[in-house]
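Excluded from the complex is one protein chain; the other protein chains are retained at their positions.
Think of it as A and B in the order they're written, each chain with its own count starting at 1.
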Amino acid sequence: MRVAVLLKAVPDLVEELVLDEESGSLQYDEMSYVPSEWDDQALEEALILKEESGAQVTAIAVSTGDVDTMLFTALAKGADHVVKITGDFDASMSNWQQARVLSDYVREQDFDMVLSGVQAIDDVDGQIPGLVAGFLNWPHASVVTEVRMGGDSKVLLRQEYSGGLVAEIEVESPVVIGVQAARKPPRYASVAKVRQVAKSVAIEEVSAGAPAGPAFADIQFVRPVAAGRAEMIEGDVDAVADRIVQILADHNLLRRA
Amino acid sequence: MARDLLMALTIALLLGAAAFFAARMLPLVRVMRRARPTSRLDHWPRRLGFMAGQVLAHKRLLQMKMSGVLHFFIFSGFVILFIDIVDAVGQVFAPGFNIGPALDCVVDIFVALVLIGIVLAVYQRAVLKPERYHGSDERDGYVILGMIAVIMIGIILHESFYPFAAPLLFHVRPGLDPWGFLGYALARVWMATGLAAHPAIAETGYITGYILDIGMVFAFLAYLPTSKHLHIFLAVPSIFLHKTRPHGELVEPLPPEEGMAIRSVADMNWKDVMDLFTCTECGRCQAVCPAHASGQRLSPKMVIIELRDAVRRELAGEPPVPLAGGVVSAEELWACTTCGACQEACPVFIEHVPKIAGLRAALLEDGEIDKSAQKVLVGWDRQGNSFGQPVRKRPAWAKGLDVPIKDARKEPVDWLWFVGDFASYEPRVQNLSRLVARLLQQAGVDFGILYEGEVNSGNDALRMGEYGLFETLAQKNLAMLEKAQFNQIFTTDPHSFNALRNEYRKLGFERPVRHYTQAFLDLIEEGKLNPSPLNLKVTYHDPCYLGRWNRVFDAPRQLLERMGIELVEMPRHGANSFCCGAGGGRIWMEENGVSDRPANIRIREALSLEDVNYFVVACPKDMSMFSAAVQSTNGEERMKVIDVAELLAQAVGLNEPVETAAAT
Partner (left out) sequence: MGPILIVTESTASGITDSTKECVGKAKELAKVLGTSTVALGFGPGAVDRLRRLDVNKVIAAEDGEFAVYNPAVCENALVQVVAETAPFLTMIPNTTMGLDLGAGLAGRNNIPLIAYCSDLQEQDGKITAVSQVFAGKLLARVPVPGDGAIVTVLPGSWPTGEETGDPVVETISGDYSSRMRVIRVIEPEKGDVDITKADILVSVGRGIESPDNLPLADELAEAMGGVVSCSRPVVDAGWLPKARQVGKSGQTVKPKLYLACGISGAPEHLQGMRDADLIIAVNTDEEASIMEAAHFGTTVDMLDLMPALAERLRGG
């Protein structure tokens, strides 16, 4: 069983999102990047799968910036192999384009399963696993919280719905899975181990042609109006209660039976 | 004839015991030789002096009264036992040999003391049952006490029959020896009852006593290597081989290709291995351990015993079990606050904390760590702070000041202030940081900070087993320190203090570092700050990384004195201070298994003092920990947690309204 895990770096929300307020464009060069947290979950689930049933795990990232540390970290955690898809790409590369490049690579290879984070903070134009599945025309399930091997190249999944409802799904590979959470929290890769891996193992580089154009040419970003200090609700208990009910209504939070 | 037999028996026993002892000790020596190196043979004079104080004067042992006294009795007995062996064996091999009345007398005095010691020890074990013995090998304890008792009885017995048996066995006629008063008294009894007159009885009595004495001594020798009483042999060398590198340094400089992880016995250094076999299972470490007191599974004693037993099992040919997570559970390992109380209490100077940190490092390499703590490690790697806050916000606390703080990266300063994570990011402590800045400004100190250039010191990362991350952080700070021009460095954070002072040495940083309590005291001595008396009654909590690990006990106390503050000490203070529970990364970890938080235990200790309403701290983490503890022990009415800087600000008339969480 060969498992591909698609990884991607996203802007670090702890640091500032650098926005040119006038043009509404993000200053991609001025931001710092971290691995998308859901991709971490996907990688963890793949590694659990490897421990359970000996899957071969390949972590793949499109070189939209410095993705080496992310890939070495995947190796340090236990991935068998890492691939960096290079080309004329940068941090502004859209999900649509990345999914194209990734699906082209996956199609050529002989993967039985593709795992990736169900979403990322920056997927304005769609989530990677869904798009990749669509481009490949493979079945796909999102919001998955468990992946196991069944018999005869079958894969067993747990998919979650709102309200805590869970479905058990069986699917014949190949399949694309959007992972919401791994069965266990992602493991830690110590700095020393990542360093050691970086010294001893090489990243496989695969070059890809120019990506297709983005789905949308002109996306503008704006900051939502920031909430400052609390707006104080004045009056007696009844007045306050009335006002809160009103606020709930404004926020669509009144329970509709 | 009988004498020949006795001689043959003595020699056979001796050889047998020696062979047995050697055969059992050799594997240990081999394990130690496989272990990592550590330099423990330097500083001879210092080591000898230290050994004398600890061995001969029982300095540390006597910190626990009853145990110390009874151990001193038994220990002295062992020294004296040696004289007795020479005497007894001499009598057999060189008829008429006598070691002299003075020594005879000393032997008997000590036999009496040993017997008293044994009675006390049995009483302690069987009746008092201190909690610290929980988990120790009780049987072993009794076996040893029994053996010693038998030896003592043997001594007196053969001594008492000697005058009557000697003419028959050795053809000499020693008189009664009143100096050996116990034997003398018993001999009188034999005479009075007429037993002395029967040659058969006299001979049997003597030989029985001799065999009980010498035979048991040799049996003891053979038994030792599998017993915790191996400390009889190892304790003294172990104390000699104690750590002489800076106390607060967790690990010696590591060769780049080697991590600090302890996975197998071979990953420990040889002194670590020796420590395991030196442990006396006395449980003093367990008795002072905050993690143990809070109901967690950790006991420093059990960590040592578990490791020792694992080594023993391996020596017995059993397949090795991973030390981290197997022999010692992850739960135990992550419970440690690295407070160092265990090491402080251990009479044979076992170093628990480096072992625990090494085992943690092994867990970490396998990715096993508390998830909140993991986030903190990732945060240090990315942003350099434990708060998950942006780099740019590190100096945000300094914004509210009237006089801006110099940027030491850009202009030379006299004092460089290493602020630390908590003082930079934690809102309650930020107030204190501003106060410290204003105090320095009032004193006219030319000081600066590194602004965004500072990152966490790495002290906690190292103690969580992340040597690589520690190095990364330290190198970032050192690069900044290299650029900055300053004359002195000080810090408000004991954890940073420890790293800068003890851990950064291995990376080449050797400048003297002061804690702010020391720095402020200096300012007062120099007349730059003039506090007027505050007339308060307070208690003071020694932070582990200021007190125990760095021996700064006096500066904060003198500082309080200079402010006219009356200090009422808690029962546990100074080197015996009781940890708040935050260290070693604990502050970020789940509280699984904690039934009573160390900080709450500590606050209750303070609440038991009469008329004390201020709990003075000198560590930013303590501010957070104890403010919350005062709330959860419902002590807000009685006790207010206050930082020394706040007191000083009051004393010098910087009328900052005192802001602590305890304020109501």
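In this section, contacts are C-beta pairs under 8 Å (C-beta built on N, C-alpha and C of every residue); 3 or more make two chains touch, one makes a residue touch a chain.
Please read these numbers as outputs of a predicted model, since none were measured by experiment.
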Can you pull out the displayed chains that the omitted chain is in contact with? A, B
Would you indicate which residue among B:Thr38, B:Ser76 or B:Gln631 is in contact with the undisplayed chain? B:Gln631
Contacting the left-out chain: of A:Val57, A:Met93, A:Val143 or A:Ala189, that is A:Val143
Could you tell me which of A:Leu13, A:Met149 or A:Val201 touches the chain that is not displayed? A:Leu13
Residues of subunit A touching the missing chain are 11, 13, 17, 19, 24, 96, 99, 103, 118-119, 121-127, 129-137, 139-143, 156, 159-172, 175, 178, 215-216, 218-224, 227, 229-234, 236-238, 240-242, 244-245, 247-248, 251-256
Quickly run down the residues of subunit B that touch the omitted chain. 372, 388, 426-428, 588, 590-591, 624, 628, 631-632, 661
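Here, only the chains that are shown with their structure count from here on.
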On a C-alpha centroid basis, what's the spacing between subunit A and subunit B, in Å? 48
Which stretch or stretches of subunit B touch subunit A in the complex? 259, 361, 364-369, 371, 374, 377-379, 381-383, 388-392, 465-469, 471-472
Touching subunit B in the complex: which residues of subunit A? 12, 14-16, 32, 34, 77, 185, 187-195
